[in-house]
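Please read through the structure below; I'll follow up with questions.
In this view, the complex is presented without one of its protein chains, the others remaining in place.
Chain nomenclature is as follows: A and B, assigned in order of appearance, with residue numbering initiated at 1 for each chain independently.
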């Protein structure tokens, strides 16, 4: 399968070197330690070491970091012959995106005397932005070259920062866990990109667009890390104290309820009442997405569970009934079903956030209102207005994601990025040295041997 | 293998939906944020944000959480054709059990004006209770339907909470890491359940009750996460400060010593001096179990290592010599050998705890005595009495576990839960869509090809 068109021999080194050198120059010019990472600045203040933000947020940061690299990376290893690319491209574009996001978010979050200040909170935000790119990666999985992915990441991170700036700074919306900024944005951006990259003849490689036994177990590693650490994700940048605590707790119960509705719906809708790994790997996570906006609010454990419960149902129904329609009618080839895991649950989360915000009162939040809804606490807006802001933010996010995805999708169609042919989709050995390909590999073994196997094993294997 | 008797098409959705809806209603009626998660309550107090219990316990909580979902889940993936069920049913019953445990433990730990208050400590306790259910799952692994497991979890969580209430509140025992409440209880409960579900013809599926090469590597992921995070498990709910610190340290050294004795005993007892993965995956963890009660006490690093050392020896001997006897004579088919990993080491841990408690003095503990043995510090009991309480607690635990397991085992025998036939045990495709089963799968490949393989490969494979 060596092919000049898809060869990365010069394209990938050029892309990586140019991007990284530009990043290094910009970091050298623009980026500084913040007051909690700088030796001089920190020791210039009156405070105790345990007040350093590092101790409030670093454990959550590491959990988020695991979600980005192991969670997303392994979630996508379900494909039988695309594990190297799933984990490996995830690794590459995440490592790029977190650096680029530091700059883009730094511009918009406010410069300090012409400098971007960084510390643990900016690291979390950079990882969050990266998560959005990886969601979009899920939509185009198996059909893009690493150079295309880097180009997509570059544009998407920029648009993410713009959208985030509009929502959080201009409009004053609240979205700590990113139902809108991360999930809705990443999903609809990715869906539009994959729409633009529509391949009518993708069926040529469809026999590889499925899992084998052990690839599904690898994917479960990704699922479980995302599931376990989602409470840290949603609470990572909320206010210190009760806010982080409450957000983690809400997310924990939302996910637990979501898991039960996912199993129920999977058995109900799948063939013969058998559970479908695709649902378990994905829909059980929808509760985390849907608690992204309202998680820091006084949603109550009850409210969190209702949200998670609904998210699981919606997500499985999406996989079962909506995805085939999207592919057939709208020509959206959504490899990982990000619409079901991030798209619809993200919209649900935004709506829940808007409703919960509009119900906020001093009665319920006490002095804590300043942390969760500073504009309501200060009297700048009332609660129902805050709810309206939240709803408007969803609309803005959808707009930016769809228009942005359209444009970036068009850019990615340029025939210079080394995209694989239709027959070479979902196949690692286009871009990777695959061990044993001079002999034979597990994945192929299954396929190659079908005929022989049927003869040999006959009725024993069903 | 589609079969009306085992079909989950209606049974599993009904079970999941009914349980989750009941949970949601009860949470809506009974559960509230505690004073550290509630916005109004937290901001009503005079304290610093860093004093929120979240920062003391959340990192430990996340470690425990990983143990529950990745640790237990992957530990059980060693079976060649039961990986989906091991990880997947573990996921399902854990997600249910942690919600149910929040309620059951909340009832017994003391209501606040008719309400259960929750926060990071209740989340840890819910995960602990879930751990107990997963231990029992290990005993019946491969022989039960997901509906049976949910029913078992429902009853077991309830009995766990009752037993825990008797031990910690009524008797005043100490058991921070749960040698008794979690491990002894979960193991003997599960052993009794599997005894009640005895299958005389289980040999029909015995060829699947073993591992393949990569399934053993997946299982090692589970083992190592359990091993690494056990110090967090044992210290997660001990008192702030030196107690958490000391418990983590004791457990660390107990596990290290246990690992060396496990390797020694495995080579000594196994065939030809070759190491047996079953021992490494399980017995090396016994040191964590055995340090569960005494871990928070002034056990000393020396004492911890002695305990771990003995636990490893006992556990390997159990796998080698006791498990076959239990199966043959007592008809206890203990799939994962939980008696060796959780049963005997749990009893050892209880005994060590009783002895260590009876040796407690103000000399050794200073003011810290109030944290570890409040009843001894207050003069309500003396140290030897505390030791007696610990011993009595072990007896109570064994009693509740065995009687509870007997009754629940009888319930699970009701022919309505979709249990698999003897020939369909240890087989994923009873309850899961397994990829490639229309062709052939790795696991079956090995079995199916035996004959052909012998012919082909002959002497080369040994």
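As a convention for this text, a contact is a pair of C-beta atoms (placed from the backbone, for glycine too) under 8 Å apart; a residue touches a chain by one contact, two chains touch by 3 or more.
Since the model is a prediction, treat every value here as computed from it, not as a measurement.
Touching the chain that is not shown, out of B:14, B:267 or B:355: B:267 (per the contact rule at the top).
Of B:139, B:159 or B:298, it is B:298 that touches the chain left out of the display.
Screening B:21, B:306 or B:423 against the full complex identifies B:306 as the residue touching the chain left out. Within the whole complex, the absent chain has one touching residue among B:212, B:326, B:341 or B:354, and that is B:212. In the full complex, chain A touches the hidden chain at residues 1-2, 7-13, 15-17, 19-20, 23-24, 27-28, 31-33, 36-44, 49-50, 52-55, 58-59, 62, 65-66, 69-70, 73-74, 77, 83-84, 87-88, 91-92, 95-96, 98-99, 118-120, 123, 146, 214, 218, 221, 429, 431-445, 448-449, 452.
In the full complex, chain B makes contact with the omitted chain through residues 50-51, 55-56, 59, 63, 80, 210-217, 220-221, 224-225, 227-229, 231-232, 240-246, 248-249, 252-253, 255-257, 259-261, 263-265, 267-268, 270-277, 280, 284, 298, 300-302, 305-306, 309, 363-369, 371-372, 442, 446-447, 449-450, 453-454, 456-457, 460-462.
Going forward, only the chains that are shown with their structure count from here on.
A separation of 32 Å divides the Cα centre of chain A from that of chain B.
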